[in-house]
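Just one protein chain is left out here, and the rest sit where they should.
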Amino acid sequence: QETVRIATEGAYAPWNFLNDSGAPAGFEIDLGNAICEKASLSCEWIINDWDSIIPNLLAGNYDLIMAGMSITDERLETIDFSQNYFPPDPSKFVAPAGDTVDPANLSGARIGVQGGTIQAAYAEENLASGNTVVTFSTADQAMADLMAGNLDTILADGAYLEPVVAASPDAIVFVGEDVMIGNGVGAGLRKDDADLKAKVDEALTALKADGTVDKLIAQWFEGRGPYFAE
Amino acid sequence: MQHAEPAKAGASPVVVLREIHKSFGALEVLKGISFEAREGQVISLIGSSGSGKSTLLRCINMLEVPDQGDVLIDGEAIALSGSGQTRRIADENQIRRIRSELGMVFQSFNLWAHMTILENVMEAPLVVQRRARSEVEAEARAMLDKVGIGSKADAYPAQLSGGQQQRAAIARALCVNPRVMLFDEPTSALDPELEVEVLRVIKLLADEGRTMILVTHDMDFARSVSDHVIFLHQGHIEEQGTPAQVFGATQSARLKQFLNAASHA
Amino acid sequence: MQHAEPAKAGASPVVVLREIHKSFGALEVLKGISFEAREGQVISLIGSSGSGKSTLLRCINMLEVPDQGDVLIDGEAIALSGSGQTRRIADENQIRRIRSELGMVFQSFNLWAHMTILENVMEAPLVVQRRARSEVEAEARAMLDKVGIGSKADAYPAQLSGGQQQRAAIARALCVNPRVMLFDEPTSALDPELEVEVLRVIKLLADEGRTMILVTHDMDFARSVSDHVIFLHQGHIEEQGTPAQVFGATQSARLKQFLNAASHA
Amino acid sequence: MFDDIAFWVSYLTNGKHLTWYASFQFTIFAALMGGALAVVFGLAGATAKNSRFLPFRMIGWFYSSIVRGVPDVLFFLFFPLAFEQGVEWLVATQVCSPEMIAAQTAPWPPCREANWFLGTTEYLLLASVSLGLVYGAFASNVIHGALRSVPAGQLEAARAFGMSARQVLWRVHIRQMWVYALPGLSNVWMLIIKATSLLSLLQIADIVLWADRLGAPNFLPSVGLVHDDWRWRYYLVLFVFYILVTWLSERAFEAIMRRAGRGILSEAQA
C-alpha cells in the first residue's frame, strides 16, 4: 500500500487541531482518513506550521495538504488542488461584542489575518490603505489578540469563525457583510503528482456521492453546513 | 617609652589623634595610638612592614575608619557613628570638607590615568572646591613648575616615569592648598635614581615650613627632614622624639634592632 | 685549549657531537662544538648564563635542531634534512627511538600536571616503548623508592615540593632505561635545602656508573660528580678536562674569571 | 478544593500535555548532540588554525569569523536547507534524466526522484549539526586559545621521551587543554542551550511549539478545555526551565572543572 504523507496545521479547530491526547483531529483528519481508506492508501499525518506549509510540500516533505486551504488562482500557480471537499464559503468579519465596527468603511483600524491565507491577500489588496493589517502565524493567535483588544476586527473563514462565535456570543460578534473569496477548500498537492490527484479526486467524488462528506461537515460544524447536497 | 617634646612650641596642633584603635577582622593592627602634629611640624612614621604605618596614616583622612578613638583636624573632631568595625563616617559634607584640607600622596601615585597631568592637578580644586578655572589653571601650572615637571602638563600619566608621576601626585595634593600633607612611602615604588627627585621635592616642602606626616622606610631621609619621628611596633608607639633622640640615643631594644636591620638593607 | 683525555678508556662513545652550530635568528649561540661521552662517563657543562649550555644539551636529543653538524647516538647519526635554520628531523621513527634512549631531566621538572607521579613515570614505557603494564608498574614503583618518594606515587605533581618533583622527574627519565641521562640545571629551580635531596640522587646514579651529561651551575657538585668538565664560552669550548685539570690547574683567563665569580655568588 | 486539584492534575496530564513534556527530549537531544559536535568542530577548527599549512589556517580563520559574523538564527536556518539541497543536487546528478528534469514543475528539487524527505528525526539531526557548526566556531576560538595556554615545557618533556606528534597532541596537549578551555566552553554550552529554543523554526514540534499550541485560546468544548489566552504562562514555564538548566549546567561545570583541574589548578588541591 502506497504511503501518503498529509500535512495539516493543527491550529484551526474544528478543521484541524490537536486533541487532548496530542494527536491531530478534526473534520479534515476524518475526511483524509476516509479518502485514504477509499483509495486504499496508507496515510500519515504531519503537523507543519501554516506559513511554510506550501514550501514544504514543494520541497517534498509530504505529499498532500489538508489544512483548510482555499483553492485560489494564485495558489494554483504553484500547486495543484483536488476538487473541493468543502463548498465555497464566505469569509467573515468578527469584532469584540459591543464595538461598533463597520467593515465597509474602515479607517485607522487594525485588521487581523493569518499570514498566507486568502483573507490576508484580500486585506492587503482592499483594506490596507488607511488601516493596519496585522499578520499572525496562526488563526488562534489572531483570536487571542482580538480578545485582548489589540485588534479591531478579524477577517477569516466563516466556517472557522461560526463555531467560535456560537461558543462565545457575548464576547465576539459578526460584523458587516460577508466577503466571497476562494473556490472552496481542497487538498493541495504538487503539480506533477497527477496520480495522487486522480486517486484523491476519485475518492472524493465517491465520498460526496454517498454523503460521507456532508455527514462529516454536519458532525464537525454542528449542523451549520454548507453542504454539497443542496 | 618617651613623651613627645613640644616641637615648634607655641604653634597650634593641626592634627590630633586620640587613642586610635583599628582591627581588620580578628587582626588588631592599631592598639591605641595618640599623637599630634603642630603647624609647620614634619612627622615621620617608621616601623617594620605590617606594623600599621599605612593604616594609621589612612585613619587620619578616614580612608580607614578607626574602630575607636577620635581624629581632630584644626580642633574639629571628625564625626563618626556606630562603633567597632561597623563604625562609619557620620557626616558626608564634613568629611569632604576636611579631606580637601588633607593632601594625600600615595605609594603607587594613584594618578587618574584618563586625565592629563594638568587635569589631574586641577581636578580637586575645580570639582571639590569649585574654584574658578582660570585661577586654578595658573596655580596648577605654577605647582607643576615648582615640582619640576611644568613641561609635562599635557602628557598623560602613562607617558611619565615613576618619579615624574610621583611629583605630579605631589603637585596634585599641593594644589588643594592643604593644611597638612600626608605621604605614604612616596618613594618605595621608585628606582633609587627616581627616588632622589621626589625626596628633593619633599625636602623643599619641609624647608618651606609645610605641615607634613610621612611614612617612610628611608631612615636617612627621616632623620634629615623631620622634626619628630614616631616608631610604630605591634600596634603601639614604641618610641618617639626628635631625630637626634630616636636615631642618636635609641632607648628601645626593638627600635635598635629595627634600625640595625634598616642600615643593612 | 686542552684536548679531551680518554676518560674511562676502552668504553665505546655513546654520544658523539661533531661541529655543532646553532643560531637563533641573527644570534649565533653555538659556533662549532664537538665532544663525546663514553659509556659510564659523567660530563658536566659549565659556563656563564647565555653561553649556550642548555641549547647544546637540547641539541643532543634534537629539541633544538642544529644548523650544522651531526649528533651520533651509539654510533648512529640522527638523520636531518635541509640546511641552516630550516634544517629538520628527517626520520620521525628514528628520532622517537633515539629519544627514548635519552632520558632528559628539565630545570623546571616539566612533570605532566594532569597525571599522578606514578602515571608520569609509567607513561613513556607504556606509550612509547609499549611494554606490559604490570611489569612497568613494578619497575616504576621501584624507581620511585630508589629516588626516595615511593610514598608519593599517587599524588599529583602540584602536591609535591620542588625537590620531590625533580626526583620524580629523574625517576621518570630513568624508567625508560636510557643509555644516557641529560640534566639541564636540575637544581637551579630549587631552594638550597631541596637541592641537596636531588644532588644526592644524581650522585647515586654517577656512582652506579650511569652515563650522564649535565648542565650545572654548582661547581662543587660538578667537581665531585664528573669525570669530565666542559666550559662553554661564547659558543666555543673554551676549556675542558678532568675536574682536577679544570678546577685545579685552570688555563684560560675566562674560566678563571668565571670560577672566581661562581665562588662568590 | 479536591475537585480543583483533581481537575488540574488531569488537565496537566492529558495527552496534549504529555506530548509537550515528551518534546523536551528534542531540546535536550539537540543540546547534547549540538554540544558534542561543537567540541568536535571546535577541535577541528582549532587544529586548522594551528596548522602549518596556510590554506588550512585560512579555512580555520574563515570558518570562525564568518559563522560568528552573522546571526546564529540565519545559519541555523540556512545550514539544514542548504545541506538538504546539496544532497538532493548530488542525488540528482545520478538519478535524474533530462526528461525527468523537463517534467519537473517545482523550482526544486531538479527532479522528483531526487527528493529527500526530511522528517523530525532528520531535521533534529541537521539542527544539531547546525548548532555544532555555529558554536563550534566559538569553541574553536576557545580551544585555540587553550591549546596555546598549555606550558611549552609539558610538550617538550613529552617529545623528549620519544612520543610521536600524535601522542604528544592526544596524551598531553589536549588532556591539559581542557582545564584552560572549560570556562570558555561552559560559556559556549550556555549559548547552545539557549539556541535550542529555535528548533521550532525547523519544523520540529518542540517545547516552544507546544507551549504556543497549549496556551492558545480555545473556544470550542469539542477541542478541549475552553480557556483564554494562556500562552504567557506556558512561556513562563519555559523561561524558568531554561534558567534552571543554566543553573544546573553551571553547577555541573564547576564539578567538571574541579575534576579536570586536578593537579593543574592549585585551588583543586583542597
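Letters A, B, C and D name the chains as they come in the text, with residue numbers starting at 1 for each one.
Note that a residue touches a chain if its C-beta (ideal position, glycine included) is under 8 Å from a C-beta of that chain, and two chains touch if they have at least 3 such contacts.
As a working rule, contacts and distances are computed from a predicted model.
The subunit not displayed here is recorded in UniProt as "Amino acid ABC transporter membrane protein 2, PAAT family", chosen from "Simple sugar transport system permease protein", "Na+/H+ antiporter subunit C", "Amino acid ABC transporter membrane protein 2, PAAT family" or "Glutamate mutase sigma subunit".
Although it is left out of the displayed model, the omitted chain contacts the following shown chains in the full complex: A, B, D. Touch with the chain that is not drawn comes from one residue among B:Arg38, B:Arg99, B:Arg179 or B:His233, which is B:Arg99.
Contact with the undisplayed chain is limited, among A:Ala97, A:Ala128 or A:Met180, to A:Ala128. From the options D:Thr19, D:Ser197 or D:Ser222, the residue with contact to the chain not on display is D:Ser197.
For chain D, the residues touching the chain absent from view are 65-66, 68-74, 77-78, 81-82, 85, 107-108, 138, 141, 184, 187, 190-191, 194-198, 201, 208, 211-212, 215, 228-229, 231-232, 235-236, 238-239, 242-243, 246-247. By the touch rule set out above, chain A reaches the unshown chain at residues 52, 54-55, 58-59, 110, 115, 124, 128, 132-137, 141, 144-145, 148-150. Panel shows chain B; residues 61, 63, 92, 95-100, 102, 104, 106, 108-116, 123-124, 127-128, 156-159, 172, 176 of it touch the chain omitted from the view.
Just so it is clear, only the chains that are shown with their structure count from here on.
Between the chain pairs A-D and C-D, more C-beta pairs are in contact across A-D. Chain B and chain C, compared by their mean Cα positions, are separated by 55 Å.
Centroids of chain C and chain D (each the mean of its C-alpha atoms) stand 50 Å apart. A complete list of chain pairs in contact reads A-D, C-D.
On the chain C side of its complex with chain D, the touching residues are 61, 63, 92, 95-100, 102, 104, 106, 108, 110-116, 123-124, 127-128, 156-159, 172, 176.
Contact residues on chain D toward chain C in their complex (touch as defined above): 151, 153-154, 156-165, 167, 171-172, 175-176, 179, 262-264, 266, 269.
Those residues of chain A that touch chain D in the shared complex are 5, 10-11, 13-14, 17-23, 46-49, 52, 56, 58-61, 78, 138, 140-141, 143-144, 147-148, 163-164, 167-168, 190-192.
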